[in-house]
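Pasting a structure below so you can have a look.
The other protein chains are all here in position, but one chain of the complex has been omitted.
Order as written gives the chain letters A and B; numbering starts at 1 within each chain.
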Amino acid sequence: MSESQRAHIIGLLDAGTRLDGRKLTEYRKDITIERGFTKTAEGSARVKIGETEVLVGVKLEIGRPYPDSPDQGSIMINVELLPLSSPIFETGPPGIQAIELSRVIDRGIRESHTVDFKKLCIEEGESCWVVVIDICALNDAGNLFDAASLGAYAAMQDVFFPKVENGKPVYKEKTKDRIPLEHTPVLVNVCKIGPHLIVDPLPEEEEVVDSRLAVVSMEDGELCALQKGGDDPISLEDLDKMLDLGIEKAKVLRKFLEK
Amino acid sequence: MTEIKVKDKDIVVPGDKLVEGMDVLPGQGTYREGEAIYAERIGVVKVDGRTVKIIPLSGAYVPQRDDLIIAKVFNITMNGWNVETNSAYPAMLSLRDGSSDYIQRGADLNKYHDIGDYILCGVTNVTSQMLIDVTMKGPGLQKLVGGRVIRVDSNKVPRIIGKQGSMVSLLKEKTGCKISVGQNGLVWISGTPNMELLAHNTIKKIEEEAHIPGLTEAIGKFLDEQIKVKA
Partner (left out) sequence: MSYKERADGRKFEDCRPMEAKVGVIKRADGSAYFKFGNTWAYAAVYGPRTLFPRFMQNPTKGILRCHYNMMPFSSVGERVRPGGSRRSKEISMVTAKSLLPVLDLSAYPNSVVDVFIELPSTEAGSRCAGINAAALALADAGLKVKDIVAAVSVGRVDDQLVVDLDYTEESYPEGHVADIPIAMVPSTGKITLLQMDGIIPKDDLVKVVELGKKACMEISKLQKDALRAKYAGSEKK
């Protein structure tokens, strides 16, 4: 991205608008969540924000509890930035971008205590459910952070536990049991370009972001995870504004998670 | 007996049988197999005398000599600039062709064109191995400062330009934007925020509806309506 392209984007932001005509803190209008797009997962969700599209599937496995938490199950989150979704993603093991994304989403879900890990325990010290959430990018038209996080939560809402026989899951037979979810953590990736704060960035905007803050907040506005990214430092004033914006916009996105 | 199985302007896809018989010749985008002619690209049929050909509706840009293209500088060497051409092949802009001014060897080349800059340039040479030379010497060839560059299918460029430039003139006139259309499918637009966006959306609309007859008129109406809404 050249200085001239960056200056052009900032020029638009100065005028209160963006490349696609949106306001600075406006999401793209066409946000959709479709649960249960595949029968092969125990729970699934397809999320679209504009032309950005992610597919999320939850598989449930039975494992042994960790020795330091014998009465708890566990959760694992994995993001696949598939090379089919963008000309810049490559084949091979997850890069740092995918790893960061999965770890930030993991923290949001874990620290919100939306899942009581004790309820994932089957037999103390012996067996427990391991909830594996795989997030696959299908088309990257910007803001995979918010889309992936929405998808992870929506897919968990869609889960039915399989029947268990002789200590093994019978995947073909689903029970009516669901993952009890106590809270609704929502991630909003707030981006700073020049002096301006925006949400829901386009790929061209992502290229010129100076700093960003992924803000994960709950329904009462409490924060449960944060991740500062980008190369530039942020001031305390920035932080205050970014948090306010993140919490405010989470309310908008949370509506899509209320079934 | 030769039978032409398609009409002018039909949309055909690879493998479609176009002609049965030997009295018609296979043109661009078609091939002969036995006595029949088939399509080998997605496109629109054009029957031209005894030849049937296909005007493609999709496909990558392949650089050709004398094309006017928009390219992006990605590297600077002692001898000039390497630029991306929105094709599988980069091109070379040499010192000699970098500007209508004389550039001394060893000069700071980023003062002329920096990495990331878009330039409107002409293709002067394409070898069989797709080594490509471009030049900035020529009328209208220049660095494109400000504005946005958007990507369209290079097969649709003739429609975006229009007959004798009628479509792009219409766009410039109605939106007041500066617009340059590269034959490689990159389009540069610069204007006020609202009008630049309108020009962008209209060009995407032309790209989608490229094969509809009477498009210039329809686009003129569309622009008038949009401008009225915004006003």
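Convention: a residue touches a chain if its C-beta (ideal position, glycine included) is under 8 Å from a C-beta of that chain, and two chains touch if they have at least 3 such contacts.
The model shown is predicted, which means the values in this text are computed figures rather than measured ones.
A.B. asks: From the listed residues A:4, A:25, A:72 or A:86, report the one that touches the chain absent from this view.
C.D. replies: Of all options in A:4, A:25, A:72 or A:86, contact with the hidden chain holds for A:86.
A.B. asks: Given that one chain is not shown, which residue among A:13, A:33 or A:55 touches it?
C.D. replies: A:55
A.B. asks: On subunit A, where is the contact patch with the chain that was removed from view?
C.D. replies: Touching the missing chain: residues 37-41, 44, 51, 53, 55, 57-59, 61, 78, 80, 82-87, 91, 93-94, 132, 134, 136, 138-141, 171-172.
A.B. asks: For subunit B, which positions touch the chain that isn't shown here?
C.D. replies: Interface residues of subunit B facing the absent chain: 11, 13-17, 29, 31, 33, 38, 40-42, 56-60, 62, 87-90, 128-130, 153, 155, 208-209, 211-212.
The rule we apply is simple: only the chains that are shown with their structure count from here on.
A.B. asks: Can you check how far apart subunit A and subunit B are, centre to centre, with Cα atoms defining each centre and the answer in Å?
C.D. replies: 38
A.B. asks: Would you pull the subunit A residues touching subunit B in the complex into a rising list?
C.D. replies: 1-5, 7-8, 11-12, 15, 17, 19-21
A.B. asks: Which bits of subunit B are touching subunit A when the two form their complex?
C.D. replies: Its residues touching subunit A are 72, 114-118, 145-149, 193-194, 197.
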